[in-house]
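First the structure, which I've put down as structure tokens, then a few questions once you've had a look.
Only one protein chain is missing from this complex, and each of the others stays in its spot.
First chain written, first letter: the chains are A, B and C, and each begins at residue 1.
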Amino acid sequence: MTVRFGLLGAGRIGKVHAKAITSNPKAQLVAVADAMEQAAGAVAHQYGCTIRTIEAILRSDDIDAVVICTPTDTHADLIEQFSRAGKAIFCEKPIDLDVERVKACLKIVDQEGGTLMVGFNRRFDPHFQAMRKVIDEGQIGEVEMVTIVSRDPGAPPVDYIKRSGGIFRDMTIHDFDMARYMLGEEIDTVSAQASVLVDPAIGEAGDYDSVSVMLSTASGKHATISNSRRATYGYDQRIEVHGSKGAVSAENQRPVSIELANAGGYTRPPLHDFFMTRYTEAYAREISTFIDALETGSPANPSGLDGLIALALAEAAVRSVNEGRAVKVSEVTGGLAGNSASPRQ
Amino acid sequence: MTVRFGLLGAGRIGKVHAKAITSNPKAQLVAVADAMEQAAGAVAHQYGCTIRTIEAILRSDDIDAVVICTPTDTHADLIEQFSRAGKAIFCEKPIDLDVERVKACLKIVDQEGGTLMVGFNRRFDPHFQAMRKVIDEGQIGEVEMVTIVSRDPGAPPVDYIKRSGGIFRDMTIHDFDMARYMLGEEIDTVSAQASVLVDPAIGEAGDYDSVSVMLSTASGKHATISNSRRATYGYDQRIEVHGSKGAVSAENQRPVSIELANAGGYTRPPLHDFFMTRYTEAYAREISTFIDALETGSPANPSGLDGLIALALAEAAVRSVNEGRAVKVSEVTGGLAGNSASPRQ
Amino acid sequence: MTVRFGLLGAGRIGKVHAKAITSNPKAQLVAVADAMEQAAGAVAHQYGCTIRTIEAILRSDDIDAVVICTPTDTHADLIEQFSRAGKAIFCEKPIDLDVERVKACLKIVDQEGGTLMVGFNRRFDPHFQAMRKVIDEGQIGEVEMVTIVSRDPGAPPVDYIKRSGGIFRDMTIHDFDMARYMLGEEIDTVSAQASVLVDPAIGEAGDYDSVSVMLSTASGKHATISNSRRATYGYDQRIEVHGSKGAVSAENQRPVSIELANAGGYTRPPLHDFFMTRYTEAYAREISTFIDALETGSPANPSGLDGLIALALAEAAVRSVNEGRAVKVSEVTGGLAGNSASPRQ
Partner (left out) sequence: MTVRFGLLGAGRIGKVHAKAITSNPKAQLVAVADAMEQAAGAVAHQYGCTIRTIEAILRSDDIDAVVICTPTDTHADLIEQFSRAGKAIFCEKPIDLDVERVKACLKIVDQEGGTLMVGFNRRFDPHFQAMRKVIDEGQIGEVEMVTIVSRDPGAPPVDYIKRSGGIFRDMTIHDFDMARYMLGEEIDTVSAQASVLVDPAIGEAGDYDSVSVMLSTASGKHATISNSRRATYGYDQRIEVHGSKGAVSAENQRPVSIELANAGGYTRPPLHDFFMTRYTEAYAREISTFIDALETGSPANPSGLDGLIALALAEAAVRSVNEGRAVKVSEVTGGLAGNSASPRQ
């Protein structure tokens, strides 16, 4: 079986997926669309695919699935259109910045019976997957407390931040998803605090750059998240899960693992400085998982509902900061049943 | 100069201090008092000091300073008595479980102009002190976020828990003090969540065994604390401080640092399983610092006010759990000026 | 510029190079040859190249360079033939098991003015290259002592061992090359000891499975090598260089870097268990370096002379074991000038 792909959006992340698709023996990149002619052309040239408009891809019989890497504010509309056109959909997170818009979109996906997978790349990192496996094997007993530290090497441009939906929806959303993935249980309440320590311009744009979050589940499990938009030492991505019988953690990754010893001490090089080099393998596994889901007819995972829940957690965090209180997730979701979401997988 | 000591309480922690005093060339252990004759006798025999009653020590001209290791509910009274008697006082934390009682006690210490140092042993751990030095040297720039993970190998007896004032006043109190020590700024708000995951009997006793805390300062600095009464892998004591120019952290300590490699992987032994072996050096440095303060006439540090503030943070955490909201520390302290406290030193 | 490749030998290592060639934008895989039709067919099918005989490749105008991955006893002949045919040559180590045969072969390469690069893949490992860079930058001062530990997860089949030329020529040869690469100075004497500890069948085949080597240079620098054909914990590949101002080392590599903590201690997974996954990136960089040399017309590196010297060191080690003495390398090479070899690069 070969899955024939259309790529919507040929920017930075679009190129990552183009490479993943063309490296996968079960996939073929048929067409690329991008409002910027040059971007589409670069992908078409490098991987030998055609350039089409989004509308043309929508009507293309030789395309089975699309990867949506266009700007966030187009995601929900495109998901609805391609869902109605019977194409399988892989969409970069988030589906939309507004919880209600996402709900409406997912309703249509459900009605059409389509396949929608949301791009939470970290679930496909080999190290985090290995942690999940250790947990599933019962090696740490019952999960009790998840500790996530996630720091970017530097803040994105303020222009980007203004359109991003804020740090909780843009950055912490990945950690919300990882907290669910590791806890294996839906989150019940969210407490958050936020400040501007890195760049006043971020504050002027109405956002924060340093946030802490506490999460709790109905059974009393905990997760904490620590985020900063600055880390001089690289892309800091650590997760630790403490359980009744032990704990498991993933170390930070660095491109070169040597150690220099001298009178100043023992020094190892900084971490990866970019999410794309840090998560190279994760992106490849992500597309491969999407293809496998299409091949086997099994549900795509993480699903649209996973995307919705992570967004709802971000929304709850914003409320918690604004109101200085622990916010129930159900206040945001309206008690949305989590039964088809996939915290674990 | 030789400081002549009386030891009040010859239990577990009393013995630790007896050893520290007798190993210190500037100190002499003159007398020990304990309601349990056998306990006092053991110390007297091992270190060649006399056995006296607390009242006798209070009136002893050959005693300059006392170390209070009696049960918590006696601390405040003893501090007041020995303060009035003109003895320098080192008191194990906490001064009392009640914030108002502590305030009243400290008022008397202030009136008497006495010396009172409170036993937050972790401030004297060589590794945490080295972190503080790195911070003071500006090597990580401005402190932004402190992350503390602190887990006990196992829970104390439920009988102890009932008298302990609860996990925040008994266990987290050390982490509150370390958060202040590392942040170098007073804490403004406390958010906490708590649950019972380790032992239902702890819940039945009205306490928790698993807690998470978020702290923020007026300038927007963050600290998070993760506590559990259970850790199969040993006494887990990690602190990490992230700043504008870098980060510094202290690794866990183990009694033996070997590594076994085989088909199952690479294994290092568990951590220290007891706070006394983990903090052996800290206890020695603590008493030494107390003696140095007496010798130089400089203020004892951490002070009674440091003890009060840590207790207030615990009280705020309890309120936060009960009320599901971020609690201002000033709600507890009544706006107590922090100007003579010593978050840094 | 595009380098058009012919691949001689489509076995295990041939496939590695086929992948590296076809992933390199400056290279094209035109043809493959293998005595086993099926092996050639698999490569041809996967990468869309033609199948030809070695003789046909020799005469092909559309081929600029060959990669020789055939059995060792064919290497020298093929190098001579393709050198005469004006093709650039990348040859897997060793050129031959006999020092004199290698000398004769290299003479012809020199006469023809051809390009010959020998496959010491470890020089292209990112971690070892980063070490070399640290040394070149003077960060450890003058190199003084190199310590190499190199252990295979398991021994190859005895049939392979019989044809391998023995452990020094088959396995230690890589470490001899790394010792030269890190020392940055030619080796003067070799002392070795060897025994059979892993498998008596290896001894019956006339070989060893556990060897130690000491090397010294004219200026008094040292290197030690420790080899075993068995390591339950994976593919153990460590190098450490001690110098006048410091030291630099490369840690072992593992596919997954998580840590599990429990009552048994802290466990990280075993190392890579196969040289191909351990050195994936090195193989890609190796072919890329070969192509760059062709593009820029600079000398291929490591050169045929590098291959010869490593073989001479192996020969000297064999003599040292047999005669129980330190053997001068010049006894083997006949004082071959090392001036065009490249210990550093």
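As a working rule, a residue touches a chain if its C-beta (ideal position, glycine included) is under 8 Å from a C-beta of that chain, and two chains touch if they have at least 3 such contacts.
Given the structure is predicted, the values throughout are model-derived calculations rather than measurements.
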- Query: Who does the absent chain touch among those shown?
  - Reply: A, B, C
- Note on the structure: Among C:17, C:127 or C:151, contact with the omitted chain is made only by C:151
- Could you tell which one of A:41, A:126, A:203 or A:269 touches the chain left off the display? A:269
- Which of these, B:13, B:85, B:108 or B:260, touches the one chain of the complex that we don't see? B:260
- Message: For the chain not shown, which residue from B:78, B:131 or B:305 touches it across the whole complex?
- Response: B:131
- Query: Touching the left-out chain: which of C:119, C:184, C:246 or C:269?
  - Reply: C:246
- Query: Tell me, which residues in chain C touch the chain that this view leaves out?
  - Reply: 142, 144-145, 147, 149, 151, 189, 191, 193, 195-198, 210-214, 216, 220-222, 224, 226, 228, 230-233, 240, 242, 244-247, 324-326
- Against the hidden chain, chain B presents residues 126-127, 130-131, 134, 139-140, 245-251, 253, 255-263, 269
- Note on the structure: Where chain A meets the left-out chain, the residues are 232-233, 261-270
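Please note the rule applied: only the chains that are shown with their structure count from here on.
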- Chain contact graph, described as a line, ring, star, complete graph or other shape: complete
- Message: Can you tell me which chain pair comes out on top for contact count?
- Response: A-B
- Query: Distance from the CA centroid of chain B to that of chain C, rounded to the nearest Å?
  - Reply: 58
- Query: At what distance in angstrom does the C-alpha mean of chain B lie from that of chain A?
  - Reply: 41
- Item | Multi-chain contact sites of chain C, meaning residues that touch two or more partners | 261-263, 269
